[in-house]
Each structure stands twice: as structure tokens, then as C-alpha cells.
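Inspection log for the structure reproduced underneath, given as C-alpha cells.
Left out: one protein chain. Kept in place: all the others.
Labels run A, B, C and D following the written order; every chain starts at residue 1.
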Amino acid sequence: MPFLQVEGLCKSFGGLKAVNNVTFDVAEGQIIGLIGPNGSGKTTTLNLLTGFLKPTAGAVTFKGENIIGRPRSQMCPKGIARTFQIVKPFLGLTALENVMVGKVYGRDSAKSLKAAAEESREALTRVGLADKARMLAKDLTLMQRKRLELARALAAKPQLLLLDELMAGLNPKEADDACALIQQIRQSKITILMVEHIVKAICALSDRIVVLNMGEKIAEGTPDEIICNPQVIDVYLGRAHA
Amino acid sequence: APAPTATPVPPTKAPEPTKAAVAPTTAAPTTAAPATTKPPEPTKAAAPPAPAYIEIGASIPLTGKFGSLGQQVRPGYAYAVKDINDAGGIYVKEYDKKIPLRLTVYDDESDPTKAVSKMETLFADNKVVAYLGGAASDMHVATTAIAEKNKVPYLGIAFALNAIHQKGYKYLFSPFPKSVQQGPDTFTILNALILDQSQRPLKVAIFQEKSDWGAEQGALWKENAVKNGYTVVVAEEYAVGTTNFVDLINKAKAAGAETLLALPNQPSGEALVKQMVELGWTPKFSLIIRAPENVTWSTNLGKNGDYVTIFPGWHNGMKFPGVDKLNAAYQAEFKRPADLLTGPSYACVQILAAAIEKAGTLDRDKIRDAIAATNMTTVIGPVTFNPDGTAKVLDPLIQWQNGKLEMVWPKDQATKPLAYPAPAFDRR
Amino acid sequence: MLEALAQNLVYGILIGALYGLAAVGLSLVFGVTKFLNVSHGELLMLGGYASFWLFALWKVDPFISLPAAIIFLLVAGVVFYKLLFGRMVKLAEGDKIQNTLLVGFGLSLILQNLALQFWTADTRSITTAYSGAVFSFAGVRFPLVRVASLVIAFVLIVALQLFLRRTYTGKALRATVENWEAATLMGIDIQRVYLLSFVMGAALAGVAGALVAVGYSIEPAMGMSWTLKSLVVMVLGGLGSITGTFVGGIILGVTESATGFFLSLTYREVVGLVLFLLVLVFRPQGLFGVKEG
Amino acid sequence: MSRTSPEQSRRIQIIFILLLIAILVALPQVIKSDSTINLAVYVLLFVSLASSWNILGGFSGQTNLGHAAFFGAGALTTRMLWLSGWNLFPSLLAGGLVAVALALLIGVPAFRLRGVYFAIGTLALSQILYITVGNMLPMISSLPAQDLAVYQLAPRYYLFLAIALFTIGAGYALINSRLGLGIMAVREEEDAAESLGVSALKHKLVALALSAFFGGLTGGAFAFYHVGYYPQLTFGPEWTFDALMMVYIGGMGTIVGPIIGAVFFVILRELLALNLAEMHLIVFGTLFILVVLFLPGGFMGVWGKISKALARQQ
Partner (left out) sequence: MLKIENINAFYGDLQALWGISFEVNEGELVALVGPNGAGKTTTLRVISGLLKPRAGNVRLDNRDLGKEDAHKIVELGISQVLEGGKVFTAMSVLENLELGAFVGRARKVRDETIKWVYHIFPRLEERKTQRAGTLSGGERQMLAIGRALMAKPKVLLLDEPSFGLAPILVEQMFEMITEINKQGVTVLLVEQNVRAALELTNRAYVIENGRIVGQGTGDDLLSFESIRSAYLGDCNA
């Protein structure tokens, strides 16, 4: 039984089929890349997996349990955490408090606020924000906010982590650092489904890649297979990457 | 054309009442004088030194939705106090001297909660021996209860609500016609003024405001209409503040109603008349209590405001001692004779002054008893009180005629005969 | 029966047009500037008094003096904007709403009590020679001044709509609504856009006030209830939709009026508000609003 | 300048607060002027009302323009039960609970709405109650003469003091709890909070219920205090707007803000009212605007800036 199983997932907005009959599996401990042109339905897929949107049709099973139709606030305690393409920090709270929310409400939540604060400090250290703990999130830079969001999701002790364009807006060097961080997360047995436009990064990290175009899955395979797939080159990668 | 009127400058001590009153009398009982002024004389038990003033006070809605009523009430108090003080004050036997009145007026913004705190301040800081009332029953409800609680006699006008007098309050007195009087008066006056039975406006429409006073007055109208040979053809309720009377007017018109009885506040009152004009319904006789008490009624509505009658409790054409003087003072300040509510508020102070003089002391309970025993003639005519604090007073019927308020009842006081029947709006 | 109902509906539409007009001014200002001007009702009152005094002192017909009322409110609008509201432009949206609400509250206290000092608490209204005039159609009476008010309100709304849709300035206004920074980068002077929408809102309030003085009556304390009514209508129609707001006003007017007819005059406003809430429950963005996000 | 450790400054804070409470408790024994006590009652009333509004408006970020409905429901319930012979405390509790029931009834549909829509929706709700209560209960509610004869101010004062402390304490406990953290997370970013396991609806409902409960209690105290009023009065929009102004001017989403706001607002207005008659609202309005223009972010906002600057100097 696969860790996460997505079957025949569909979502339409009015007449637009944003996600159309998408099927794929994720095995425990893997990193799966999700790529595709702008507007191909990647974020929508993540929203469907986390209960932010209700699918028009299809099934999602997580650890053998159907999670479609569950309130989105129940996903995290079950072990699914996510980040957002457009970061959504709690602007008026401190960095530490941001992470504490994940700690207190996530899976396996902390016993007391004090304990939560302790553990949250560790999570901040892990993403390199230890010295920013008392700063308000609104005073952080975009990159710091992205790291904060990652720390927040990690604090919830997820088994499955969904990352939506964590590296957008980073220069290649910074993206490298982010890659290292993700590798490190994988060490702690967290399964990752990541959306990214930085082809190099996603190829380096992913065990398998799923490609969407206009809501449909057009390819799935190892990074090497995907890079050479003519259809993927045509709609997504362009000549430069061929 | 109406010009913006200046607001009266009352001869009160509005600006610094608190300080002035508190300083000398903080720890002493109301009637005592500051101990420091004179060393006590141990041997002779002489009369206690007299206070400099007899403190009285009022919390009046000078702003907010009842502001227009309060603005008529305040000058009545102010002029009466001035007249009394010009004559040296009130003779108080206990001190064997005349002591002037000092009136403190606060604005309660038409908010009963603020009125309560103002009343408490008057009691605690100014140590008033009596309260004067504000205006409108919303406000009196709160303030009379405070008077009762503090055991301070309270004289208030400009509310016709009778229910408030049925609570067993001992300190509340109101020299103002109540609904129980106005209900029967409506029809007895009509019958007395229109002797030819066939001419009487027997079909009655009642537009009743959804309020305690509205219900009280409406029920009394219904009851007394039947007793006097009238039929109520329409009796409808509307919420306070309504400005759309189309359906009521259409019903009354369809039922051929000849008399309109209503008690709308503003802005309902003017909206009612404007829509009656538009829908072409002219009752032969209309008694619209409250909204037309506004001095601007006629300038606002022009000829359409004529023929409407009211029960305001007073008119500046009354032939009682003191009315001329009051009108003159009012004329000097506001460029018109005294307003409807000014007379009754002037009378309150007259009644109070007489009671203090009769009591011969500033003890509140004695003053209260003296008020209860009032039997005198004031600017509103003869006044005596019933045990429940309501009064036996005249209930004059006033009518707008040619843009002026004329008194059409009682006959011996009347300034003009009743204009009846009202001609259709489009033929004025 | 049918005639009476028709008569009822006519009055519902006529008052609804005033609700709509008052709310459009508030909505325009809120939409563009995110200023929640709770002294809107007091601006309406000022318009009413302007019209009233022109009539009372110099017998200027209220419909002829409308431009004067507009100018008076334009000037007042500029003054209030320069003195008070203009300082809020740069704040974040939440702070802007909060601070303009506070300033509006203070301003409404001041205006209401200044009006009281200048003009006393007495109600005022305008009755012209033709005030009672009506024309009848199929047994239903159409009061002339009210119909004229409706026409004026309608013309103003259409003109405003054309202005916003067709002219460059109108487009600049709509652009500023969405993103003032991007609008600035188009070369739009957003300070001027804010000022413009604020004074246009004030002027619309002024016209509404003048029409209220003719059809109903005015007094210093009237502002609050008009502000509340305008807020409800603005949301009922849907933020950002001028026509929607106006239509929302008429719907509210008709609902209130019909309630009086079918149910009871005492629950007129209650049913209107219940309808409003039902609309919100089923269309959280209002009748004509666009769903956010 | 010697720096105080966090623990030290915390101890100083606690001593200061206890001292303040002691003064407030002693007040009626020391000050014999009923007018001062009345003013204090009025201040405490608004401290409670503003603080209770702040629980929903400040901590959870939902601008509720219908708070008067809770105040009114509490007042109406308490007054009816108390005057019908119930003991005071059960009546008060019932008032608070009725307000909570009302809150839960409207909560689910109301929280479908966002921003201005929520604000005006709640305003409409309270207006519906305002008009309906006016229609259904047009009779005055004044205390019977025998109650007035034994009316005492001091117990009323202590009741208001207790409720104010209770409300403030509850607010403080809330924001320092797990629940409070969730509530503030929902305020800041609903989607993110949900993605971390915070149920936005549930947390908003908790904030609403608490806000309603204390609003209702305050209304109940008002019912016990006030000698005579129309039941409709307590549902009037002024209760909401006054409380909201106090929170805004004091500092939203803080514990101290509503307290400072209420003290400033009530005392300033009262002082002006006693000294300036009809002009007082013009002056009050002007002062109020000046404060807003020169202290954006309210008193607490300015305090935050000052303490930041001080911290940097040290």
C-alpha cells in the first residue's frame, strides 16, 4: 500500500479544468517533484491534497485512509504539512510564536507552551533563524519568511511535507543552500512532495517527477527520463534544457 | 424666514458648578454652613447660618435627538430663577432670610445613562434640594428613579406618560397634562367646540407609535372615542422613526376617516403630513401630538402644516399672572413669545419656590410634602397635585392657524376659535 | 388592493433611490481610498442645511440650488480631506479603516454639534409651492418632487458610472482601488485620485441631503441613522459596484415598504435587515459584488 | 542606568497591579462622593465592555459592530430575572449565558463573512434586535419604589470592579494560552493557521463566545445598576461604537489598550460635559481627532515606540 495515493483527481473552476484526472503514488521516504507550465494545476493539486479545495472527483488516500472531504485543519494533526507559494507568515507574531503554532497544533503536540517554545527554538535553529526568534515576522525578508514557513511546517512533525515553490526568487546559490536543507529534512524520514520551477534543483532532489500540463499528467518518471521527454521539453523545459 | 436663533445664555453657573459647590460643604449636611467662617457659639442655640444659595439642578437633553425639546425647557427654568432672584430669593423661615436660587444645568445628550450620572453629580456635588426635569419620557424614566432613590423632590414636565406615575414613587411631581386626561379631553373638547352633531368628525383613524406612551394614549383614545359617540375606523401601529405612512394613509382614506389622532416624533410627523398631501387625504380634524410642537413646523410645511392641533400643556396667550413677563423676556432673547414647553417649565420653579417658602426649611422631605400640598396659580394656571404625582392642570388645545399657534381651548383662554373643518390640502 | 400595493411599491422605490444615492457616495470613497467615513451621514446633513437655508433665506428653489449644495460639499470635502483624512493615505489598509473610523467619529460629533449651535435642534424641511403636486397613472399617485429626486439620483449614478468606465480619470480611480502602488507607476497622482473620490463622495452625500430636506426633513442628529443605512446598503449591493449599490438601495427601500404593506409597519426595518443578512449568508460578497481571492 | 532583569520587572508589574486593585477596592471607603463613584462605575463598565469587545475584535481580528446585542441580551436577561425575584448572581450568569447562546447561534453564518461584510453583518444583527426589542418591550423598566428606597451604590461599584477584573484576567489568560496562540494565528493568516491544524471556525467561535459572555455580564451589571431605562436602550449601536473607539484609541489586541482607552474616553468626556454644557461634544470631538492624528496606533502604539526607543538607548 503506497504512502500517499492520488487517483483520478479532478477539479474544475467553472468551465476550466484546473486538474484533470491526475493519478500518482508517493512511497514513504521519497521526494517527488511536481512540475509543469504556469497554470498547469500544481498549486491546485496541493490545495486538493491538503483540503484547501474540494475535488470535483477522485480519491486521495494517505496511509490507507481516505482524506478527501476532511476539514483542512485536520490534515496537519494527521501528519500532512505544507508551505504556500505566496508565503503566509503570521505577520504580527514573532518568529518564535509562528513556529509555536505549528508545535502546539501539529501532530504530536507539545505538552505545555513552555515546552513548545523550547522545541520551536530548535526548529528555528535548524533553518538558520535562531537569532531572529524575537523579531516580528513582518520585519523578516522574503527569504527569511520562506525559511520561517518551513520551520513552522517542520515544527508540526509532519510525515508528508508539501512544498510549493520554496525556491522561487532565490538565486542559484541560495537555491543550493535550500537544496541542502531539503536533503537534511529527508534524512529525518519525512516524505516530500515539492513543486518547483528550478529544474536543476528539482532534478537533483527528486526520486521521481510528475509533470502536469493543462491539468493533466503528461509524464512521470525519474529525473533523467523527464529531462529527455520530448513532450515535456515542448511544453515546459524549452530548447535550452534539452 | 427663520433665522438661526441664538441659544439662551442661562443665568446658571454652568461652567464651574462642581468646584463652587463642593468646597464649602464637603463634610457638612446640606443645611449646615462651613464651620470655619464663624467660631461656634456654645451658649446660644441660634438659627444655623444660612447657605449662600438654594441649590437646584436639572439634567436636560440639550443635544441629541431630544435636544429641540430640552432647548424649550431650559429657558423656562432660567427665567423663573432669575425672576425669583431679582426679588431677593426665597424666604426661608429656618434662617429667617431670603436666599437666592442657584440652578445647575447639565446636558445629558439625550442619553438616559448619561442623565443618570448627571443627576448623581447634582445630588452628590451640588447637594441640590430639588431636581427639575429634562424632556421626553425616555429621559424622565431614568431621572425620576434617581430622584426617588436619592429622596429628592422632582418636578418635571414635557411627558404625558402616565405609567411612570403608577410605580409608587413619592418624589415625582409633574404639572403637565397626562394621557389619562388627554384621552377623554380629545373628544369632550371636540364635542364642546362643534355643537352641530352632524358636523362632527365621527370616523376616527388612530396612528399609534409603538412605544409605551403610544400604547397608553392609543388605548385611551379608543376607549373614549366610543364613549363619546365616535367610531374608530382605522387603528394601526408603526415603529418609532417611521417615515413611510403610505399604507396607513391609504387605509384611512379608504375608510373615510375624518379625524386623525397620532403622536409621532420627528421626523415621522412631517413625513406623515407630506404624504397625506401627496396622497390627497385631508382629515377634517387632526390631533398630532409632539412633532408639531416644534417651532419650525409651520415654516417647514407651509400651509400644509395648518389646522393641525396639539396638546402641549401651555400657550403663551394664557391669561395668568406672569405670562406677559415671561413672554417679554423670551421675546427679548429669541425674538418670539415663549415656546410651548417654556411655560410649564417656568411653572415648575414657581411651584418649587412656593413649596420651599411654605416648608420654611431646606429639608427635602418637608419640601416634598409642601409640593404635594400645592394649591396655587402659576403661569400655566391653577395647579394641585394628585397622590400619584400627576397634577390637576389645564389641558389647552392648540392649533396651527396661518403659521401661528393659536389656543382654541379652554374657551375662556382661547386666542382663536377652532378652525374646522380643515379644507382639502389642494384648496388652501 | 392592487392599487394600494402599487402605491406602496412606488414609495418604496422612491425612498430606495435616496438610500442608494447616499450609499453610493460612501461606497465610492470606501472603494477607492478604503476610508470608512462614518461622518458620511453628517455630510448628508450639511447638504440638507445648505439647501434649506438657500430656500429659507433667498427662496432659491431646492432643485435649482442643487449645484450650490454640491459646491458647498465639494469645498467641505476638500477641507476635511486636507485637514484630516488626507493624512491617512499612506497607512496599511487595516490601520486606514481604523483611523478614518476614529476621525470620522470625531468629525461627526463636531459637525452634529456645530449644526446644533448654528441651527438649533429643530427639524427643518423644504416645502415649495409645487410640493404636494402629483400625477396619477392607473390610479397610482406619483408625487412630483420625489419622482424628480429619483430622476436626479438616477442621472447622477449613470453619469458617475460613465465617468468611471469611460474617462481616463475614472479608470485611474478604478486602478487605484486595486493597487495604489501600481497606479502610481502608471503616472497617476493618487493623492489627487483620493481627494477626487473623497469630494465626489461628499458631493453625492450633499445631493442626497438636499433631496431628503425636500422629501422628508433634516435635523442635526440625523447623521447616524443615514450612516448606518448607507453602510448596510453599500454591503448589500456589494463593495466596488456603483450600480449594484444603487440597486441595493432600491431593493432595501422596496422591501421595507412592502413589509409595511404585507406584514406590519413596526417590522419594516427588521425585515429589510433580515433580507440583508440572508443575502449575505447566500452571497457573502453582496448582491453585485465580485468574490475576493 | 541599571538594567532590570525580566523577572524583576515582572515582579514590579505584579506589585503595581496589586496596588492598583487595592486602591480600587478601597475607593468607596475613602471617597464619599457618590458622583465620583458613579464616574468610576461608568469607567469600569466601559473597561469591561471594551475589553470584552477586544477579545473578538483585537485578539481574533473580527471587527464586530454588533457587540451591543450581547450587552443588551445580558442586560435584558439579568434585569428580567433579577426583578422577578431571582438572586443577583444566578441572574448575572444567566445573562452572560444568554449572550453566549446568541453568539453561538449567529456565529456559524456570521463567520462565513469576512472583513467589512462581517462588520456590517453583525451591525445589522444588533440593529434587528434593537428594533425588535423596542417593538416587543416598549415599557420602561424602572426599579420599584421599594428597591429604590434601599438602593446602594457601593455593591454596584464592587460588582463592576469584579467584572472588569474578571474580563481583563480572562483576556490575559487567553492570550497566554495555547488557545490564544491559535486565535491570534487565525487573526494573522487564516489559511496558514488551518494548514497547521488550527480550526479557524472553532477558534473564532471561542473568541466570540468569550467576548459575548463578558459583554453579557457587563450588560447584566448595568441592569443591576441602572434605576430606569427602556430595555431597547441597551441594544443601541452607541454601546458598540463607544467600546470600539476606546479599543482603537487605546490600542487594539493588547490587554492594557482597552483599559487606557476607556479611562481616557469616559473621564475626558465627563469632565468636558460637566464644564462646558452643550459645547462639550465639539471640544471632545476635536480633542479626540487630535489624539488620533498625533497618536496613530493608539496609546499602546505610542508606548510601543517609546519603549523601543528606550530599549535601544540602553
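Assorted remarks:
Everything that follows uses one rule, which is that a contact is a pair of C-beta atoms (placed from the backbone, for glycine too) under 8 Å apart; a residue touches a chain by one contact, two chains touch by 3 or more.
For clarity, every value in this text was computed on a predicted model and none was experimentally measured.
The chain that is not displayed touches the following shown chains in the complete assembly: A, C. Residue A:L237 is the one among A:V60, A:A81, A:L161 or A:L237 that touches the chain missing from this view. In the complete assembly, the contact with the undisplayed chain comes from A:L142, out of A:A27, A:A115 or A:L142. Residue in contact with the omitted chain (choice from A:E122, A:D176, A:D207 or A:E220): A:D176. When you scan C:M186, C:L263 or C:L278 for touch with the missing chain, the hit is C:M186. Against the chain not displayed here, chain C makes contact via residues 168, 171-172, 174-175, 177-179, 181-191, 240, 290.
Touching residues on chain A toward the chain that is not drawn are 36-39, 85, 139, 141-144, 165, 168-176, 179-180, 183, 197-201, 204-205, 235-241.
Note that only the chains that are shown with their structure count from here on.
With A-D and B-C as the two chain pairs, more C-beta contacts join B-C. Computed from the mean C-alpha positions, the centre of chain B lies at a distance of 37 Å from the centre of chain D.
A straight line joining the Cα centres of chain C and chain D is 32 Å long. Chain contacts: chain B has residues 7, 63, 210, 239 touching two or more partner chains. Shared contact sites, meaning residues of chain A that touch two or more other chains, are absent. Taken pairwise by the contact criterion, the protein chains fit none of the simple patterns, being neither a path, a ring, a star nor fully connected. Of all residues in chain D, those touching chain B in their complex are 33-36, 38-39, 42, 131, 134-135, 138-140, 142-146, 148-149, 151, 226-230, 233, 238, 270, 273-278, 280-281.
Interface residues of chain A facing chain D in the complex, by the touch rule stated above, are 50, 52, 71-77, 81-82, 84, 88-93, 97, 100-102, 104-107, 113, 116, 149, 152-153, 156.
Residues of chain B that touch chain C in their complex: 1-2, 4-5, 7, 63-65, 67-68, 70-71, 110, 210, 236-239, 241-244, 246-248, 250, 254, 266-267, 270-271, 274-275, 277-280, 291, 294-296, 299-302, 304, 425-426.
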